[in-house]
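A single protein chain has been omitted from the complex, and every remaining protein chain is retained in its original position.
In order of appearance the chains are A, B, C, D and E, and numbering begins at 1 in each one.
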Amino acid sequence: MRVDGRAFNEMRKVEMVLDYIKTAEGSVYISVGDTRVICTATVEDKVPPFMRGTGKGWVTAEYAMLPRATQTRTIRESSKGKVGGRTMEIQRLIGRALRSVVDLEQLGERTLWMDCDVIQADGGTRTASITGAFVAMVDALYKMVKAGTLPRLPVKDFLAATSVGIVGTQPCLDLCYEEDSSAHVDMNVVMTGSGKYVEVQGTGEEAPFTPEELHSLLDLAKLGTQQLIAYQREVLGEAAALIGGNAVENTTD
Amino acid sequence: MRVDGRAFNEMRKVEMVLDYIKTAEGSVYISVGDTRVICTATVEDKVPPFMRGTGKGWVTAEYAMLPRATQTRTIRESSKGKVGGRTMEIQRLIGRALRSVVDLEQLGERTLWMDCDVIQADGGTRTASITGAFVAMVDALYKMVKAGTLPRLPVKDFLAATSVGIVGTQPCLDLCYEEDSSAHVDMNVVMTGSGKYVEVQGTGEEAPFTPEELHSLLDLAKLGTQQLIAYQREVLGEAAALIGGNAVENTTD
Amino acid sequence: MRVDGRAFNEMRKVEMVLDYIKTAEGSVYISVGDTRVICTATVEDKVPPFMRGTGKGWVTAEYAMLPRATQTRTIRESSKGKVGGRTMEIQRLIGRALRSVVDLEQLGERTLWMDCDVIQADGGTRTASITGAFVAMVDALYKMVKAGTLPRLPVKDFLAATSVGIVGTQPCLDLCYEEDSSAHVDMNVVMTGSGKYVEVQGTGEEAPFTPEELHSLLDLAKLGTQQLIAYQREVLGEAAALIGGNAVENTTD
Amino acid sequence: MRVDGRAFNEMRKVEMVLDYIKTAEGSVYISVGDTRVICTATVEDKVPPFMRGTGKGWVTAEYAMLPRATQTRTIRESSKGKVGGRTMEIQRLIGRALRSVVDLEQLGERTLWMDCDVIQADGGTRTASITGAFVAMVDALYKMVKAGTLPRLPVKDFLAATSVGIVGTQPCLDLCYEEDSSAHVDMNVVMTGSGKYVEVQGTGEEAPFTPEELHSLLDLAKLGTQQLIAYQREVLGEAAALIGGNAVENTTD
Amino acid sequence: MRVDGRAFNEMRKVEMVLDYIKTAEGSVYISVGDTRVICTATVEDKVPPFMRGTGKGWVTAEYAMLPRATQTRTIRESSKGKVGGRTMEIQRLIGRALRSVVDLEQLGERTLWMDCDVIQADGGTRTASITGAFVAMVDALYKMVKAGTLPRLPVKDFLAATSVGIVGTQPCLDLCYEEDSSAHVDMNVVMTGSGKYVEVQGTGEEAPFTPEELHSLLDLAKLGTQQLIAYQREVLGEAAALIGGNAVENTTD
Partner (left out) sequence: MRVDGRAFNEMRKVEMVLDYIKTAEGSVYISVGDTRVICTATVEDKVPPFMRGTGKGWVTAEYAMLPRATQTRTIRESSKGKVGGRTMEIQRLIGRALRSVVDLEQLGERTLWMDCDVIQADGGTRTASITGAFVAMVDALYKMVKAGTLPRLPVKDFLAATSVGIVGTQPCLDLCYEEDSSAHVDMNVVMTGSGKYVEVQGTGEEAPFTPEELHSLLDLAKLGTQQLIAYQREVLGEAAALIGGNAVENTTD
């Protein structure tokens, strides 16, 4: 029995609210248990210097936590004057994960800025950010398709992420903060709708893990990400039908 | 007739949700029209160096906007590596305003960190922050009173803020972003429940203003802040009764 | 009786030395009591990005204090690696105030950089900076008029600033540092030659103030700024006659 | 056939020179093909604030590249004034990996600072750094054991790292820079002498990968890390015998 | 004939005003031709960490230029967020030079902060700073002697600095900015009252120089520094008599 009464292979309650922020091109509010994140998408009509002239677009992410997202107040990175290592690692992960399912050529020379701001943290903020940012990104791109700016949705597959870990000796799905703090092995897995891996990041700082343990964790991650993708499909509505290369025209057949 | 159909002396719709963030000692979500701010209070059991040994407490504020609170994305101050002048000016204003109604001796050697994070901006973010932060602060202090940590609520009066300005030639109450952008005169007023001024910050960069115009604006500000204080009273419930020096014991008489 | 023997409505001794710095396009040394500031004007033939192509000019200000302008040494902001909140607030105020009396269209696509460096501080450094910077700015612009670079002086009105405050229960004009430290209410007022307000910044952190107190303070501020403008008129000599839209040609009539 | 003529499961030439830097407590020069890294160990008799009073030690790492380690000059992070995201991610990885095999209680309240400075880069700099830093760390700790400062070597197991990836459709071991640039899947694996995983970091930004591909890569990684550990054993000489909990006394039996 | 009509071995006009800044413990305004510098001394009753417990004091210097000290405006180092290499080099030089004539043991565990702020620059700002800072330092220390805080003046000798250089083929004394810009060889020399060298910093970036040229320059530097020391002696009045170890008591014999 886990600290919050869940079974080892049970996710926390998930909620997603589309178009949560009026000022953004795409947005979603996602909660996974007590972890709550605001994800927004910004579309910019240019790309970073290293992509110019390639005809391809780019997806980048920024991640932050409000100071009181945590049990004790965290000093703002703007006050410290620099972005910390953990933050950079997470935003590089989110950007990389999202790019893996975007057809950058179809996107054209545009940059998608994905902002993930954690307003309350209870473990799994990076995976909730990826799962939510995917929805906010599709939201923004779908509006461009409807407006005729894009001929088709440049999204190749669904994408969701979850954390898994070994608590005591038990592999568990979707760790809350208390579990995460005491886990010996901690792994974040990003998977596509077709069941492929985009990111596998497992660390056994407290205790190196065996190949068998690795397999158990990967199985749990698959279970969790597939459930998250089902939620995404629901909240995205008709936009969901265009993922994977279906053109707008075809969906009306 | 104003851009959003309001009368010149009419405020936008106000909403406040108490205890919006579970991880913080006090918190409120405040919306004033489309301006939405999350305010949290953190209680720290020590004071900054310049206050040590005085027996008095301190109240300080930090203010920030999510990148997509605005119509076009604003670069994070953490990415720029420094806090901008506008942000510093606003957080100094919020801190000063809140301190004016706190009895720092009764607070004791503690620091209240008030965080105001704008998640959507449509004008008046600093005044909404002050109005909301006051509620979050009372929320946190009232819990300390109830827990016996503080003998009485160290809050001397209510406090609320609004913006006023001259749009065209018409003095108006509670400017939205579109009005604010075109106003010739822009003024932020912070007032107490007893109708005294805590801050009067008027600027006529576009057009210097006459003493008569100043008076019209101050009258509107009084109207607006008194309405906001009525909302605060409502959302604070029984904590409201302790503001102004009433001890907990007395309220049960 | 005040700490330095002045009446409540009496300013400190004021001195202004025009063209104090040979290397600058315009400059003045101003002392108000023991507060001493060097103000210089720099003319740059381009504007910041947000003004490009508008045909209009810009005025911006920077403010600093030498480390030993104060009774105890203040660490340089260059050593700290960042400009503090108080400094930013002051330089934003100076820039805004000066812009209110400059005809930015007549200035053309040029930037005026106004530097105010306090070499000795005894209260009222920001208001002395505004009063001095106005003179240095007119000095630089008048030279451009004389050189034929500008057809007329793009300055609409005189501009001066003073501080007022409530010391004990007495509203007083032009606070020195000792008074400022103990004042309950502190207000900086920037006014034009025609008696309009450009900035009204009053703060009652120590004690909120009533509408009546506000009026007394504003009356004192008017008295002080009009005296300062008389000094400015004197030191500026023939340039003074061109303020408010009089063309050079007319002055020779 | 690979770009440099190796078989898919063949590592590049490895060289390690112990005690390469006289001024450091422990040091090694490691080359893996044309990737060359100087690793040093510093022993400090205190721990970071979050570890104080726990009786346990800490291991932390810093990683950098000389400007001309790369084919085109890279700007120094000291000149940019901040440490980049990639650098932070790598030094967090190195530190975490090393801590997994150190008995922090036996180490006592000391910090090991592991510096990994890449003097020439040709792919796999982070994995070469981990492999080399392990040797430099054991070097420093072994000297402490010999000097009687530590009763036994607080190192639980060997540790080495390698990169693997899918180049074209071929899983390959130990990618050089040219291969790494064109790989669809890129994975860094850190393993112990007993064949357990410490870190598995696989990313399929270019192309998500299947469970089967994951297994092939993990097999190659095991092959490579075991060869590296054989080299470590050789260069460490008698210190190698103390890894895994053997006391100094026992080795002389 | 030089650009400003001086002979090759002639210094510019020198002026020194003692106690120029009321708020500082010691201060001087020095002008050497059109180069004008405000030098202040601050006495702090503690020393930097590396000197603690040694019983000795420390002397450190900071140097800056106002933005319009120069013909074109120089961006503030506080705005750039870092102190430049030239500034650091100069302040290290000033501190080192002053320390060479201070008896740090007699000073006791105190730090002298010497601030040199150039308000107008026309070449030789670093040497004018050293010459002026010496006077401001003696000014502050002499007050401590008179107040009984120090038993005797902890200053071993006079100290002054000048620049020399080869303009065309002519060695010249005390270069102004125009000469400095075109000089092939540029040398700053700091000397004591007894004619010893404290700093010799010659650079022939434009044209390496011969031993004979070096000697001519050193001769000119001696001439200039001895004249500057005569000025210092005059402005320091009775404090001058205590330099070199004479106790206060003795001077009244």
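Things to note:
The criterion applied here is as follows: a contact is a pair of C-beta atoms (placed from the backbone, for glycine too) under 8 Å apart; a residue touches a chain by one contact, two chains touch by 3 or more.
Please read all numbers here as calculations on a predicted model, not as lab measurements.
In the complete assembly, the contact with the undisplayed chain comes from E:R96, out of E:R96, E:K143 or E:R233.
Which of E:M51, E:L218 or E:A241 touches the hidden chain is settled by the complete complex: it is E:L218.
Considering the full assembly, D:V83 is the residue among D:I30, D:V83 or D:V167 that touches the omitted chain.
In the full complex, the hidden chain is touched by chain D at residues 21-24, 27, 34, 38, 40, 42, 44, 62, 64, 66-71, 73, 76-83, 87, 113, 115, 117, 119-121.
Residues of chain E in contact with the chain left out of this view: 82-86, 88-89, 91-92, 96-97, 99-101, 157, 187, 191-192, 194, 196-211, 214, 218.
One rule holds for everything that comes next: only the chains that are shown with their structure count from here on.
Of the chain pairs A-B, A-D or B-C, the one whose interface repeats that of C-E, sharing more than half of its contact pairs by residue number, is A-B.
Work out the mean CA point of chain B and of chain C, and you get 30 Å between them.
For this pair, chain A with chain C, the centres built from the Cα atoms lie 52 Å apart. Within chain A, the positions touching two or more other chains are listed as 81-83.
In terms of inter-chain touching, the protein chains here are arranged end to end in an open line.
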